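Quick one: structure below, then a few questions.
All protein chains but one are shown in place.
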Amino acid sequence: MAIALVLVPLLFASIAFAVPSGRWRPWLLPVGAAAHLALTVAAVQAGEVSALDGWLRIDPLSRLLLPLLSLLFFVCSLYAPGYLALRPERKNRVFCTALFGFLAMMSLITVSHHLGLMWVALEATTLASAPLLYFNHNARSVEATWKYLLIGAVGIALALLGSFFLAYAALVPGLETSLLFEDLVRQAPQLSRPWLRAAFVLLFVGYGTKMGLAPMHTWKPDAYGEAPGLVGALLAGGLTTCAFLALLRFYQICSAAGEAAFARELLVTMGIVSMAVAAVFMARQRDFKRMLAYSSVEHMGILVLGIGIGGAATFGALFHVINNALAKGVMFLSAANIHRAYGSKTTDAVAGALRRVPASGALFLVGFFAVTGSPPFAPFLSEFTILRATIDAGRYGVAAGFLVLLFAVFVGMGATVLAVVQGEPPGDVRETGFHDRVGTVAPIVVLLALVILFGVYVPSGMSAALWDAARFVEARP
Amino acid sequence: MSEWLVVAAIVLAGASGVAGLLGGRGGAAGERIAALAMFAAGGCGLVAGFAGLLGGEPGLLQAAWPVPGGRFALQVDPLSALFVVQISLIAPLGSLYGLGYWAQRDHPENGARLRAFYGLVVAGMLLLVVARNAVLFLVGWELMALAAFLTITTEDEQRAVREAGYLYLVATRFGTLCLFAMFGLLFAASGTLEFEGWSRAMRSPLADAVFVLALLGFGLKAGVMPLHVWLPGAHANAPSHVSALMSGVLIKMGIYGLARITSLYALPPPWWGHALVGLGVVSAVLGVAFALGQHDLKRLLAYHSVENIGIICIGLGVALLGRSLGRDDLVALGLAGALLHTWNHGLFKALLFLSAGSVLHATGTRDLDRLGGLSRQMPSTALAFLVGAVAICGLPPLNGLVSELLVYLGLFRLVGGESGRAWLAGALAAPALALVGALAIACFVKAFGTVFLGAPRSRATVGAHEAGASMLAPMGVLAACCFGIGLGAPLVVPLLGPAVASWSGAPLAVPLGQLAPLRSVAVASASILAACALLGAWLAARTRRAAGAVGTWDCGYAAPGPRMQYSSSSFADTLVRLFSWALRPEASELRLREAFPPPAAFRSHVPDTVLDRVLLPGFRAADRVLGWLRLLQRGSVHLYLLYVVATVVALLLWR
Amino acid sequence: MSSAVDSLLVVVLLLNFMLLGTSRLGAAINGSALQGVILGVLTVFVHGSFGARPLLVGVAAAGIKGLLIPGLLHRALRDAAIRREIEPFVGYVPSLLLGAVATGAALLFTSELPLAHGHADSLLIPSSLATALVGFILLTTRRKAITQVVGYLVLENGIFIMGLTLHEAMPLLVELGVLLDLLVAIFVIGIVIDHIHREFASLDVTRLEALKE
Partner (left out) sequence: MPIVHSVIHVGLVLVLPPLLLGVINKTKALFAGRVGPPWLQAYYDLLKLLRKGSVFSRTTTWVFRAGPVVALVTGLFAALLLPLGGHAAPFGFEGDFVVLVYALGLGRFFTVAAALDTGSAFEGMGGAREVTFSCLAEPALFLGLLVLARASGSLSLGGMLGPEVLGAWASDGAPLAAVLVSLMVVLLVENSRIPFDDPNTHLELTMIHEVMVLDHGGPALGLIHYAAAVKLFVFAALVVGVAVPLGTADPWLAWLGFTAALLALAVVVGVIESIMARLRLLQVPTLLVAACLLSAFGIVLLAREWT
């Protein structure tokens, strides 16, 4: 079952590569995504199953994140045909193939329990997303892709070095080294402390780079700024979630080895640093796609902070992974529509989106309220849970910092979003002939409906999965 | 039973606008459905509210709500019922007013949207007032805040509206974050997010922090002086019936919040009472001082909301002092004064905003210096504004006097009976309240005089016509309510008894009737009214055969022009100069150097000191500092790689 | 056996300094290729026995790092038609000094850490860290895109050395996965370099600074 999750998208990738006509290929995406979604639902129902002698296993964490990734990809794939139809001048053969490859690797990451294999999958996602970023084929997207590749590759290399450090930490006391997650967690208490801590630092920086945590976030604004909205949604919702999952794995090993205090201190500090950097770069930001990238940096900071606080905050952080992915999806896709409608991304040329493209403008504004954690929406619940746990843990300084930075981000982001959404469309904007179509708006409405649903009613199945995952992350097996 | 009615009201109010959205652009039907639905919601709310006020033990409607930390718990206890009544009275009137003021045919593109969000604001308020769980409260709170933002920015093609909207949104978010922290602290202190679970929490050392955060969060929504920055802009730029709803009811949610949180404390430390009274005095005095300097009618009314909130805070402060000094009479008088003033202010401020709205609707301008002599073209609006003005200054026949009298009695009893430092608050607050009363009279005579009396100062008032029936009816109802409370004080004030009892936790030792001279005030108001009517009739009869229409004598001055009349800035000039230490008025200097000076114009303007002198420069300075930090992202790949390596090295060394 | 390993590792360290010192791109590519081949040989030596697994990994590593990747880079170099690295940020002599400091730091770092019984005196761990640090220096100081790729390769080689000590932890499939990833990475980077060349008519990375705050 787990293997099928990886092979089916690869199969679709090859079909997509083979299909000659550019007009029909995009429709493969929804079909492949639907198949993957069905597989996921079946895999999650099947419960604790493992394959390839323990290498692939569906544990509580993957049971939580796999449906999220698959659902996000499915909605984005519904958006893709409408979007690609608007861009007939761009060839989409490599684009569709890379998308399916991206989905395959993401599935592999969530189910792989062998940390080396997980590393290979993550490296593959970086390579698969390179052509996605380069879809616009202009000077700026080349630069964005180059930076993304180089920083990503260096980050991933560090992660590999970290994995080797971890394996070596088992070698020092003479244990039988293995990168299998279960073995590592079993051997955790005997691992040599210095190597383990060095390993965690390297892994944190490595996978932190892929997540886009500050100060390793520098590639994010360029990459998300220049990529099409669809790719931005997938990267911000999917890839960061996988990198966060990888980080969670190593956090589990660290806490199993009794080094939780060190890991938590590191996570909380870097969480606050990321939120601060996001707040700084969000103020007076004129490009609304780069603004979304910084918002993603901020939310990664919140996730890491949540894990660092522990207890109910872990539950909050895991819930926030879901909310963040969905809310980011809404923002990126509506931003893409607005970008198409105005042909520009900066607030100098873009204004009055509510009048020009009413549906996308409204979704963009409501998405902004959701992303910044306003109550009727889901991100509020997770952020409030994290805040509650932080204060309950007596860390008033961190809680105060958390709130001040949330406010700073809101001020910065609000200025940009309101400039885009409100007012009159500038007179000289050239007529790009783009207006809201069902194909480009319905998927966003689906995502937003989910964000509102989870804000008002958390289905019992999901909250059970969340509690299992939280206990799994916290528990000492 | 009343809980179900409130739920019905919430659903009806929330859904009232949706009908309008479906009704399509020209949908006049949508308009009427929305108004009808709002009236139905108001009806349910009124029944539930009065049931809650008069009824005995409030029931608790609760259901599981599968949200982390959330529980669907509603209760209409007397304190909430009081606010439910206020919301359910003013919201329908506002929506009825909207039919005429913001008709769908005049505003096809944003009419339906405004009604939809107007309904959501009302729904949000109703929800937060009866919520008994922190998460539910916050959902209601933010629903109200965001929907209010979307109503304020209805006409977002104008730059001023956008700026006011953004300022409001940022200020509301700051308040909401303070509430997040407050509820977090309450959860940490008591382990639960349920309101009734918190009374145990109050002995913990966090109580002071909770109070400060409550003051910040709720004070900001109420518009207490240093946190009032968003209020003038938002009220001036919103459509008038939205401003009426906001200043009449929305800012009272802050007062409800303060009352609810302070009611959790059995023995609050005295500095809380002093802080609230101090803030109240500052808000009242500076609020009315700023109002005096305004040229824009709706900004003037907005600053008056700050002043009245100050009076309410003084009342609440007296109640808190009463509780910490163990004086039940102070608690009763202070709180009854505050809560009654909340009702009264809701009524006469909504009346004033609605009449200002009809002036704006008729003349198209809010600038006092271009209006004048409107009472001839708009007699009913002029009368409504006059009733509102007399009520807001707390003058006898109307309701303002009753609530201010209760607060005065609280203050005088504080000074009279107390030794120790507590009397200081009373000794400072009573004269300040008197000063505020006099300044309010000055400000509203100016407003009433420059808009409705004298000769028209510009051509703006030429085409002015009286407002339609749908706009006058709500004003009539509100004016009647003002008279009702003013003359019927002995019937209305005892209604507050249960609310005061539920706030202080113990039943009232001395009923409100004995504590405050309600019957005498009613008799006094009635007698003044009757005497004026009699003497007026006599004078009218006596001067019926007045000589023909003649120009104003004006000491025989040959050709007085309308521009020579006292304008809003000249009328308040001495007072503005008296308060110039706080107001910092700006005026264009007139330097006449040469013999025949060229024509010059004089313009004076009173900026909002807190906003324009403190916050904006502060944000600009912070922005400059951030400017340099932004250099970190200079675009070179090498630099970025260096960051990664530096982080690794730093973390390894830090280990 | 360990003496042969140490001597090969010394050659690797020397190659590091050669890479830091050279200004000709062709020499840099060949240097990294040589380093790759040595690593392939090292895989067999470190394992001690000529079993099927180390032999296969060794040959694959040598093949990919020694032949395929340098071939790609030379083709990219030929299209871009540039020969020499213009003045890097730090200059050649300071780069060498930095390389020396890096190697010293690696030695110091490993001496501080408790080593497994077999590696107490061997050069394996310090040389892997040193090579990784040299890779970083190349990445952060050179202007040409191709030199940065060489820097990345050296970094990978350093990590590969570290991988040699953990033959049980890294099953064959994962080992090959890592090498395959490296190959695809360089392939994709090659395409991007080609597009950079077409877009900017030069491979000077400092030209790529349009995206900034």
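Order of writing sets the chain letters: A, B and C. Residues in each chain are counted from 1.
Simple rule for what comes next: a residue touches a chain if its C-beta (ideal position, glycine included) is under 8 Å from a C-beta of that chain, and two chains touch if they have at least 3 such contacts.
Remember, predicted model here, so these are calculated numbers, not experimental data.
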>> What shown chains come into contact with the chain that's not displayed?
In response: B
>> With the missing chain put back, one of B:Val462, B:Val550, B:Leu631 or B:Leu653 would touch it. Which one?
In response: B:Val550
> Which residue from B:Leu220, B:Cys393 or B:Ala425 sits in contact with the chain not drawn here?
Replying inline: B:Cys393
> Pick from B:Trp271, B:Phe412 or B:Phe483: which residue touches the chain that isn't shown?
Replying inline: B:Phe412
>> From the list B:Leu539, B:Ala600 or B:Ala650, pick the residue that touches the absent chain.
In response: B:Leu539
>> Touch as defined at the start, partner being the missing chain; which of B:Leu54, B:Ala266, B:Ala434 or B:Ala587 qualifies?
In response: B:Ala434
> On chain B, what residues meet the omitted chain?
Replying inline: 372-373, 375-376, 382, 386, 389-390, 393-397, 401, 404-405, 408-409, 412-413, 415-416, 419-421, 423, 426-427, 430-435, 437-439, 441-442, 444-446, 448-450, 453-455, 516-517, 520-521, 523-524, 527-528, 531-532, 535-536, 539-540, 542-543, 545-547, 549-555, 557, 560, 562, 564-566, 570-575, 578
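The rule we apply is simple: only the chains that are shown with their structure count from here on.
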> If you tally contacting C-beta pairs, which pair wins, B-C or A-B?
Replying inline: A-B
> Which chain has the mean of its C-alpha atoms lying nearest to the mean of all protein C-alpha atoms shown?
Replying inline: A
> Between chain A and chain C, what is the gap in Å from one C-alpha centre to the other?
Replying inline: 31
> Residues of chain A touching 2+ other chains?
Replying inline: 146-147, 150, 154, 198, 221, 281
> Residues of chain B that touch two or more other chains: which are they?
Replying inline: 630, 633, 637, 641
> If you look only at chain C, which of its residues touch chain A in the complex?
Replying inline: 112-117, 125, 132, 136, 139, 145, 148, 152, 155-156, 158-159, 162-163, 165-166, 168-171, 173-174, 177-178, 180-181, 184-185, 188-189, 192, 195-196, 199-200, 205, 208-211, 213
> If you look only at chain C, which of its residues touch chain B in the complex?
Replying inline: 89, 136, 139-141, 148, 205-206, 208-213
>> Can you tell me which positions in chain A touch chain B when the two form their complex?
In response: 146-147, 150-151, 154-155, 158, 197-198, 201-202, 204-205, 208-209, 215-216, 218-219, 221, 262, 266, 280-281, 283-284, 312, 315-316, 319, 352, 354, 369, 372, 374-376, 380-382, 384-385, 387-388, 390-392, 394, 399-400, 403, 406-407, 410-411, 414-415, 418, 422-424, 455-460, 463
